[in-house]
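Only one protein chain is missing from this complex, and each of the others stays in its spot.
Presenting subunit A:
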Amino acid sequence: METLMILLIGVLIAVATYLILSKNLIRVILGTAVLSHAVHLLILTIAGVKKGNVPLLKEADAPYTDALPQALILTAIVISFAVTAFVLVLAYRTYQSNGIDDLDGLRGPENE
């Protein structure tokens, strides 16, 4: 299972890298979103997938699964959700006022 997940993470990161390296803004943003999914899976996998029972004292017997990675992932998901939403709005505003959704066109002072 872990091996499969690691392979999946590799694929996701490859896809995300491809997207981030493209010039279109929306693709770059989608790339960062995919990238964040990859790292969430990485946290889950690296801490070990299902090594024991549900971590509820008295309700289940030891050994328990480590619940911390899931808490970390939850936090990270919320953050990446907020950031992605913000970047999407920012990209839209940039497109509105600069008329460009292409990173080449956002180079710098020469184009002002």
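Quick note on the criterion: contacts are C-beta pairs under 8 Å (C-beta built on N, C-alpha and C of every residue); 3 or more make two chains touch, one makes a residue touch a chain; residues count from 1.
Everything that follows uses one rule, which is that contacts and distances are computed from a predicted model.
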| item | value |
| --- | --- |
| Name per UniProt, for the chain absent here [options: "ABC transporter ATP-binding protein", "Peptide/nickel transport system permease protein", "Transcription initiation protein" or "Na+/H+ antiporter subunit D"] | "Na+/H+ antiporter subunit D" |
| Chain not shown, touching residues in subunit A | 20, 25, 28, 32, 35-36, 39, 42-43, 46-47, 68-69, 72, 75-76, 79, 82-83, 86-87, 90-91, 93-94, 97-98, 106, 108-109, 112 |
